[in-house]
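Complex shown without one protein chain; remaining protein chains in place.
So that you can tell them apart, the chains are marked A and B in the order they are listed, and the count of residues begins at 1 in each.
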Amino acid sequence: MSAPSASKSYPGQVSEGLRRWRKGKSALVTFLCCICAVIVVTPLALVFGYLVFKGAGSLNWDFFTKLPAPVGEVGGGIVHAIVGSMILVTLAALIGVPVGVLGALYLTEYSGPRFASCVRLGADILNGVPSIVWGIVAYAILVLPHGSPFSVGHFSAIAGAIALAFIMIPLILRTTEEVLLLVPNGYREAALALGIARWKISARIVAKTALRGILTGVLLAVARVAGETAPLLFTALGNSGWSQSLKEPIAALPLQIFTYAISPYDDWHRQAWAAALVLLLFVLGLNVSLRFFTRERVSAQPKADSDKPTAADAVVATVATRGAAVQVQ
Amino acid sequence: MNDQPAALPETSVKATLPASAYMNSPDRGAPPPAASQPKPAIDARNVNIFYGQKHAVIDVTLGIPTKSVTAIIGPSGCGKSTFLRCLNRLHELIPGSRMNGTILLNGDDLYAPTVDPTVVRRRVGMVFQKSNPFPTMSIADNVTVGLRLNGVRDRAFLRERTEDALRKAALWDEVKNDLGKPGISLSGGQQQRLCIARAVAVQPEVLLMDEPTSALDPIATVKVEELMNELKRNFTIVIVTHSMQQATRVADQTAFFYLGRLVEYAPTRELFNNPKQKQTEAYITGRFG
Partner (left out) sequence: MTTAVLDAPAASAAQSVAARMKPVSRSADTLFRWLCLGMAVGVLALVVLVGWQLWSGAQSAIHKFGVGFLTRSAWDPVQGEFGALPFIYGTLVSSLLGLAIATPLAVGTAIFLTELAPNWLRQPIAFLTEMLAAIPSVILGLWAIFIMLPLLPRYLFPFLKKTLGFLPLFQGPTYSAYSMIAAAIIIAIMILPIITSVSREILRSVPDLQREAAYGLGATRWEVTRIAVLSYAKKGIFGAMILGLGRALGETMAVTMVIGNTPKIAASLFQPGYTLASVIANEFAEATTDDYRNALIAVGLVLFGVTVVINLLARLLLKFGNTQTGAVH
């Protein structure tokens, strides 16, 4: 290309210098963008690296099986917080999953387009609500004495679980809706033509076809609320020991990390790192394994169109951006 | 309409109609379909279908003889698919669709106000353009899904129906050792025959086929066409096809739709060899469409 330009000039020809400058600029921008990408992924590496570095040494049998030692003493564990988190997340899922999944089924299987977009807008608004605000709402309903007919009157596991459920509902609704929309209409028509009742088509054919995607969405939502701290601060409150009932304050892993992190005790800091490592391994582990699990299944399917976004892609994108990426397509 | 969803063709002869009822509208001048088929399975009278403002099917009167293959041909957008879908009330899924007129299935009004569309669809099965076996189900489960989700639990009976339906769909010998494999692991032609087996398993009175071979290769197409010849011993078949050759190969009588109207309806040989209408002639000689 450069050889003829040296021998003969023609209209519209660009000079060698300009061409080189343009190429150089392009290379520079490529380099800068590459640096950006490196900077963006660095925090993940740093956080993960430090957690392993500072937390792994404290992971031992006691840590997973014992209650905290009295303030000032060294040792003890956080079994109550791990169990507490499990209880809170399970309760939240028990409330959030049916609402989210059935609501999404209504949108894709029954609703008209206007109502559907109305609910979708509502869910998107809810997805944008800061998680701390959900804490206030759960507090007003369940903690504040006489706040509502359902009020427990004090901090409780129920209030914490409800706050987490509020976060899960719009998230699960949106991800489930996404995957239900990916179920081809041909299946619905084929089932209808067999004289199968609509509700059975929804539950046993459409939802079942999308089951993997729905489950992925649910588990990603679980991973997200498992790490939520803000909505638990004044609902579940935290607890330094076991709680006897769901109407009592309950410990949770993120709350424990927060309490330990801002405390003045070195041993608590050490445990905060360890607890954070446990939580991060759970959250990232769930994210990573869901990713790889769904990928593998998709590629194993015959005739899968690799260009088309898979159900898993849709779900991950929706969760990662809390419903926002959906409008982009 | 009685409570039993699938009234039998044999037992509902009581509603035998006068011959004129299933004849084409006299102004079209078409003769009644083959005289050897006296019993109309489907009797559509003055059917109009609208999608919002669009008048998709205009005043169609058509009698479909029992246990035969009836083809509906016409250029795309002529309303043939819409008409087919109104025979099992599947067009109702499209928002804004309206229908007026009468359609009798072996004497029962499919659009009577008390009739649940689900009941209609149990009696009128359908096979679609694109094969669509349920991806989460095995071959056997695909065949029996219409029974299982309609409350049939008896395992032995389900096994019988599986074999019977797969035999009727000429698929049994190919899959009898793989019944537990996923339905979508089959080839395209096999998948379509699996869909036919699925529709056949619930023993409908009528089997609708919406361009069932348009996504298949020629060999698979031949198999499905042969199958139709077998199936018509037990079922009344209505097929929409864009291929006139296919109509001549499989259909006993053929209806030609154009711009939402039924232009001509006659025994297939007659329609293709000796069309009465100018439009029909133009279409079959390839001058439009």
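The definition used in the following text is that a contact is a pair of C-beta atoms (placed from the backbone, for glycine too) under 8 Å apart; a residue touches a chain by one contact, two chains touch by 3 or more.
Since the model is a prediction, treat every value here as computed from it, not as a measurement.
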Identified contact with the non-displayed chain, of A:218, A:250 or A:279: A:279
Chain not shown: contacting residue from A:57, A:128 or A:153: A:128
Among A:82, A:107 or A:205, the residue in touch with the chain that has been omitted: A:107
Subunit A residues that touch the omitted chain in the full complex: 22-23, 25-26, 29-30, 32-37, 39-41, 43-44, 46-47, 50-51, 54, 98-100, 102-107, 109-111, 115, 118-119, 121-126, 128-137, 139-141, 155, 166, 169-170, 173, 195, 197-199, 202-203, 223-224, 226-230, 233-234, 237, 254, 257-258, 261-262, 269, 272-273, 276, 279-280, 283-284, 287-288, 291, 316-317, 320-322, 324-325, 327-329
Contact footprint on subunit B, counting only the chain that is left out: 3-10, 116, 118-119, 122, 147, 150-152, 154, 156-157, 160-161, 164, 201-203, 205, 233-235
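We adopt the following convention: only the chains that are shown with their structure count from here on.
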Whole-Å gap between the CA centroids of subunit A and subunit B: 47
Residue ranges of subunit B in contact with subunit A within the complex: 5, 88, 90, 93, 95, 118-126, 128, 130, 132, 134-136, 145-146, 149-150, 184-185, 195, 198-199, 202, 208
Subunit A to subunit B touching residues, read off their complex: 112, 184, 186-187, 189-198, 200-201, 204-205, 208-209, 211, 301-302
